[in-house]
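Sharing a structure below in structure tokens format, with a few things to ask.
Only a single protein chain was left out; the remaining protein chains are all shown in position.
Up next is subunit A:
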């Protein structure tokens, strides 16, 4: 069974690569699980990075975090041995900022204090949009009521960085931003626009930030088959699943059908599987 899948995977890899040849012009690379796991770089990550720079390929590292500013992410990576510039990292916060600017929106920011830095220089007077990020310190009645009152003006909107239900913390599972976005959606009968990873808005904004308009010229490399690969494919990009970080054997089956002749599956032609980021880069940048 495993051998059958392996054979099919490499057959598809060659088939897919041929189809992709010359099409991929820019690379989006996930950070957590793809470049590093906690405080350790994944072997080959620096090589991959250097190859991207040497070949002058367009790229951005992407991350879902909405609790820390990009400058903090860059600092943390620097301490692991990977020197990136702020411009080389695109986070859900960056995408949110781009979305607000592109749509001329004046935000009321319900985001963590550490994230506020990303929104400096935006006009926040007389807000017409409430932006909700992961901000446990601000998920209380007083703050939510203020957001609610702003949203009761018919033309005002909700922008959610993401709608995660809960996440793992040191002392157990904790409520994510999603329930609080839903709190405001329920109170106001409005629907939030989600702009962080892995929403379509996120990938489109990331692509535009690099000067591209055609998602099929982009590839997203990541360890999360749902949030990295499927998310990108749904935005019209190509995807490459790497077998590090969050990856679990069998994840690729979510992209390929199993058993017998592979059925046409939307993701199949647009996805590769590679062992690590370095392998992915070598496959795609021979």
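Note that a residue touches a chain if its C-beta (ideal position, glycine included) is under 8 Å from a C-beta of that chain, and two chains touch if they have at least 3 such contacts; residues count from 1.
In this text, contacts and distances are computed from a predicted model.
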> Per UniProt, what's the omitted chain called: "FAD-dependent oxidoreductase domain-containing protein 2", "RNA polymerase B", "Phospholysine phosphohistidine inorganic pyrophosphate phosphatase" or "Protein YIF1"?
Replying inline: "Phospholysine phosphohistidine inorganic pyrophosphate phosphatase"
>> Touch as defined at the start, partner being the missing chain; which of A:144, A:235 or A:255 qualifies?
In response: A:144
>> In the complete complex, the non-displayed chain touches which residues of subunit A?
In response: 136-137, 139-142, 144-145, 148-149, 152, 165-166, 172-176, 178-180, 182-184, 186-189
